[in-house]
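The complex is shown incomplete by one protein chain, all other protein chains being positioned as in the whole.
Right, chain A next:
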Amino acid sequence: MPAGDEPLVRVRGLRKEFDGTPALGGVDLDVARGELVVLLGLSGSGKSTLLRCLNGLHRPSGGEVTVAGTRVDRASARELRHLRTEVGFVFQQFNLVGRLTCLENVLIGGLGRVRGPRYGVSTYSRRMRAEAMAHIERVGLAAQAYQRADTLSGGQQQRVALARTLMQRPQLVLADEPVASLDPENAGTVMDLLVRVCAEEGLTVLCTLHQVDLALGWADRLVGLRQGEKVLDRPAAGLTRDEAMAIYRRVEPAAVAA
């Protein structure tokens, strides 16, 4: 495991309920700096909820969540905003502003670093524009920089979203099923890119995935969720495909008994 005394993410007994219905029932999780952790689980098992509790897009109902030294569960709005500038979030549906160009979308990633309202490319400094361009080149879309985001293919859009995240200069990247909306070939390309740039930048990654094979190939560690409980947490090295697939079995004897 990479060095670092304090884990970047430290979750203890995290609970989250939606209108009284539990989505997470006491989850513990540590993620060390530089680590790539993949979260597996059936849909509805609470993966997105867990990720969203880490950057405060959801408020935890109970438990402790510490990310990069900030207690997310009791952070003020201001502290939360500051924390979010350090945490990149990659969405399944990319969440680009379709009418804006790729460059404008990437620049949005830098908003947390500047003061005052910005609207349109010319309101950002030359330096920021150059940086955004560099990120777009890095994800291989230099030719599309001035194209509207909604004219791109899904794989290209997710690459723009990745460039937006890089523009944030985050320490931690949370990726919620980043390739679930893509065809297998694009999924492979985008995952490759994500893992490569995050490794190059030394970023910590917590990523939910459905493809067990992809997960075993890339992850340092696999974490499995089932009905809001952690049921697996092991280094990827030495884990067999069948052991990982067990998370996807519909019912576990213990769950029936409960």
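Rule of thumb we're sticking to: contacts are C-beta pairs under 8 Å (C-beta built on N, C-alpha and C of every residue); 3 or more make two chains touch, one makes a residue touch a chain; residues count from 1.
Keep this in mind: contacts and distances are computed from a predicted model.
Participant: Under which of the names "Pyridine nucleotide-disulfide oxidoreductase", "Phosphonate transport system permease protein", "Heterodisulfide reductase subunit B" or "Sarcosine oxidase subunit beta" is the non-displayed chain listed in UniProt?
Facilitator: Cross-referencing UniProt, the chain left out corresponds to "Phosphonate transport system permease protein".
Participant: Out of A:R10, A:H82 or A:R129, which is the one that touches the chain we can't see?
Facilitator: Residue touching the absent chain, from the options given: A:H82.
Participant: For chain A, which residues lie in contact with the unshown chain of the complex?
Facilitator: Output for chain A: 55, 57, 77, 81-89, 91, 93-101, 108-109, 111-112, 117-119, 146-148, 151, 161, 164, 168.
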